[in-house]
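Would you mind keeping the following structure in view while I ask a few things?
Note that one protein chain is taken out, while the other chains of the complex remain in position.
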Amino acid sequence: MIIQLKSNIEPDQKEAIIKKVHSFKYEANEVSTQKGTYLIGIGTNEFDIRQIGNMPGIEDIHIVSDSYKLVSRKWKVKPTTIDLGDGVTIGRDSLAIMAGPCSIEGEEQIVETIQHLKDNGITMMRGGVYKPRSSPYAFRGMGIDGLKIWHKHASAAGIKIITEVMQVSQIEPMLDFVDIFQVGARNTQNFNLLDALGKVDKTVMIKRGISGTIDELLYSAEYVFSGGNEKLILCERGIRTYEKASRNTLDLNAIPILKEKTHLPVIADPSHGIGIRRHVEPMALASIMAGADGIIYETHSIPYKAFSDGQQTLDFRESAQLCKKMRAAYNLLSSF
Amino acid sequence: MIIQLKSNIEPDQKEAIIKKVHSFKYEANEVSTQKGTYLIGIGTNEFDIRQIGNMPGIEDIHIVSDSYKLVSRKWKVKPTTIDLGDGVTIGRDSLAIMAGPCSIEGEEQIVETIQHLKDNGITMMRGGVYKPRSSPYAFRGMGIDGLKIWHKHASAAGIKIITEVMQVSQIEPMLDFVDIFQVGARNTQNFNLLDALGKVDKTVMIKRGISGTIDELLYSAEYVFSGGNEKLILCERGIRTYEKASRNTLDLNAIPILKEKTHLPVIADPSHGIGIRRHVEPMALASIMAGADGIIYETHSIPYKAFSDGQQTLDFRESAQLCKKMRAAYNLLSSF
Amino acid sequence: MIIQLKSNIEPDQKEAIIKKVHSFKYEANEVSTQKGTYLIGIGTNEFDIRQIGNMPGIEDIHIVSDSYKLVSRKWKVKPTTIDLGDGVTIGRDSLAIMAGPCSIEGEEQIVETIQHLKDNGITMMRGGVYKPRSSPYAFRGMGIDGLKIWHKHASAAGIKIITEVMQVSQIEPMLDFVDIFQVGARNTQNFNLLDALGKVDKTVMIKRGISGTIDELLYSAEYVFSGGNEKLILCERGIRTYEKASRNTLDLNAIPILKEKTHLPVIADPSHGIGIRRHVEPMALASIMAGADGIIYETHSIPYKAFSDGQQTLDFRESAQLCKKMRAAYNLLSSF
Partner (left out) sequence: MIIQLKSNIEPDQKEAIIKKVHSFKYEANEVSTQKGTYLIGIGTNEFDIRQIGNMPGIEDIHIVSDSYKLVSRKWKVKPTTIDLGDGVTIGRDSLAIMAGPCSIEGEEQIVETIQHLKDNGITMMRGGVYKPRSSPYAFRGMGIDGLKIWHKHASAAGIKIITEVMQVSQIEPMLDFVDIFQVGARNTQNFNLLDALGKVDKTVMIKRGISGTIDELLYSAEYVFSGGNEKLILCERGIRTYEKASRNTLDLNAIPILKEKTHLPVIADPSHGIGIRRHVEPMALASIMAGADGIIYETHSIPYKAFSDGQQTLDFRESAQLCKKMRAAYNLLSSF
């Protein structure tokens, strides 16, 4: 059960509500986010909701049968929109496009990428400054200094930054230079990181785990939300299966299923989802038709020279073409 | 290596070519299909193609590095079109739509389904008369008698029939009443069935195995083609993964990958691919954007009364709507 | 529900029982095997078992909540023993060892393999005369002639033959030359083949499907049993997963789970289960400790010259050593 508390609730009113929740043998977890304060009642007994529904201090109350609560659409039927400022939104009446290189490599690359984005009306730029790498001997990214250079140019151009955060200690230094913290597929169940991201007022995009279930992704989002941050986006980026003809198996089934289960926006990543440059376009278009709120993909001025993921990275000409087609597909879908 | 022989080749010319192939330490498999005669050279040694290229009796010769040969696009760059007669084609400049119930249940159902198809310009009807069932105690289909009734109505209405054949002994009795033999996901590697279907002059659609790889699907098609039948269609219908939120994981990555590897048409089955009625539409549209040549889906006048697969079956209203949207999506893609 | 009928039941008694079963809204499937006659009641309604339990002609009656019935241990608590004659048994108080080449290659190979088996007290020989091959251009086995030569030598030596049957039409010609029909992993859900094997009085070993679930394997066995043949063995041979360091993932969890769910003997195939020659021994020993009733593995006098599967085939020295160790492991387990 989710109890939305009134913003002007009195302390003794809250105490009375908590007492009532306990009387049903339910735990009561208090959650305060940017948008409100909630009591999450966790328990399995049957009870009469009318006993609690008209207590003073309550804005609204919802029974949520899912074991994730705050991210469930059973509670919040209307889709959530993320507003990054400057007119950049995710999740309502527009297609969110996030493009950029796998790794941030240097100032020149940043500048030319931003120019490409502006030329094509793209308002969000992806790129890694901390790179999770299987081998300890591989390039691990430019780090905070790279991020600062990036931020200087991006903010000047009105471009929003999405980049991966890998550990709790990076959050604080990155905070002022990031618009969306990305939680990578290897960290989807790094619960300490999720807890910490629940404490900041910054949008978080959680990628589905390498072999994560749809439910686990929702639980991971529940961690951040119940920690106090409801600015959340989910991302389908392909799962690990027996099929090795593609890098991952982009699970587009997850898009309509997630859109039904949660009110959060859902983004698809066709670059990682198939991992083959010449097939990124059809998979991006397919993702949109499956109902994705946006697409994140990799682009680089000279893909074969990219520090990482060159085999799945579009050049700027392909990227420009893809944008046009994606918008046409999105418009068609919206017209239905 | 694939050697296309001239239709008027002399026996001693052919013998000389075979001898030459053997001289490279290659096996020579002779394949005669509806459209031509081929020698498939199987071996790994290097050789000089000019030694054989200008021998008399040869129409054309191709080196194919893939271990499947006749289905490879390295040999036949132009996509194959299947022509079922009466203007019904699969694979060229039009979207193939196959719709109908999971199981053929009786004459009334046949008649009302055909009416629905005609009302919506659909020219191919799916339906099972032999049903593969995990449990021996489940309904196994109406069998050949059901097929005959179906054929009577379908042929009168100009509707083509696609239905599953489960074993060699069914081929002969079914032959005159079927337009496309479907090989089901449990029979993708039933090599005797594939061999036997290589001997008939009837289109065959092979579904990907329940956990079949893309390469295995191509090999299975190679069985039929090398057996003498090149009227072939492939079908992606979802694979088995750890994710249980959907019945299968529709692997749309397979669509562009197959379209690149083979000249055969590729159909998608969103009904089995996700297994949830209300999500069939987005997955069908996504399949088209991924590049599918057609869609096969389940529809029934009253889905919840269907003998099987009701949970993933559209009613006629949903089916009609889907057709319109699919055609719009296909047209958009064709316009790019 | 499984109703075991008395062998001397009168027709009108049987009719009365069937009528009673129908009165519960249950289907009644009559099954006659080598050992008895059963009525399998399929339905979901609750009913009072006493209404039927003391009707004349009934030997025994069991409620089986599993959806497979005849293979369930809920009905037949005592493990089934397969008796192949000449003192060769599977499933009781002894370890069944089946060894031999992947493919039967010729008389010399047969003779030397039989000698190896006799030297090591092994009484069952495996080998393929019909080989399911992904590629149509690969060696497909010696066929029925190879089987006859094999049978001549094996029967003279008192060695039992287990070999794969791939299609219904092969059953009849193979019947007199085979002791155990093996259903391969690609045919586990070839229901027509299972149906046909239900009609013969010959032991059948069903391999788990390439990505088959444990339940699907039990259902496949139910097909054969309900068809009339209760001489059944199951075989775990590895499943398809994302891990490619081994050919398959030998799922030894399946051994104790199957032994609990069914009364049928369970064999493990470490050769296919790991696919790496030098690791077959530890996986065979592990399989025994997991509770397998026997082991089937590949051996050849000169593995690297084997027509197929050489990379997972033991030479005779390794095979001899493995037998000793397997018996020691089995004895230890029996002593617990």
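Quick notes on this one:
Going by the order they are written in, the chains are A, B and C; count residues from 1 in each one.
Here, a residue touches a chain if its C-beta (ideal position, glycine included) is under 8 Å from a C-beta of that chain, and two chains touch if they have at least 3 such contacts.
Predicted model only: the values in this text are computed from it and were never measured.
For the options A:24, A:150 or A:219, the residue in contact with the chain missing from this view is A:219. Residue A:29 is the one among A:29, A:81 or A:321 that touches the chain not shown.
The missing chain, though absent from the display, is touched by one residue of A:16, A:111, A:149 or A:168; that residue is A:168. The omitted chain makes contact with just one of the residues A:24, A:38, A:68 or A:150: A:68. Seen across the whole complex, the unshown chain contacts subunit A at 27, 29, 40, 42, 67-68, 132-137, 166-169, 186-187, 189-195, 209-211, 215-216, 219, 222-223, 226-227, 240. One chain of the complex is left out; on subunit B, the residues touching it are 211, 240-242, 244. Mapped onto subunit C, the interface with the missing chain covers residues 211, 213-215, 239, 241-246, 249-257, 260, 273-274, 276, 278-279, 282-283, 285-291, 325, 328-329, 332-333, 336.
Here, only the chains that are shown with their structure count from here on.
By number of C-beta pairs in contact, chains A-B lead all other pairings.
Central chain by Cα centroid: B, whose mean Cα position is closest to the mean of all protein Cα atoms.
Subunit A and subunit C have Cα centroids lying 50 Å from one another. The mean-CA centres of subunit A and subunit B are about 39 angstrom from one another, to the nearest whole unit. Along subunit C, residues 211, 240 each make contact with two or more other chains.
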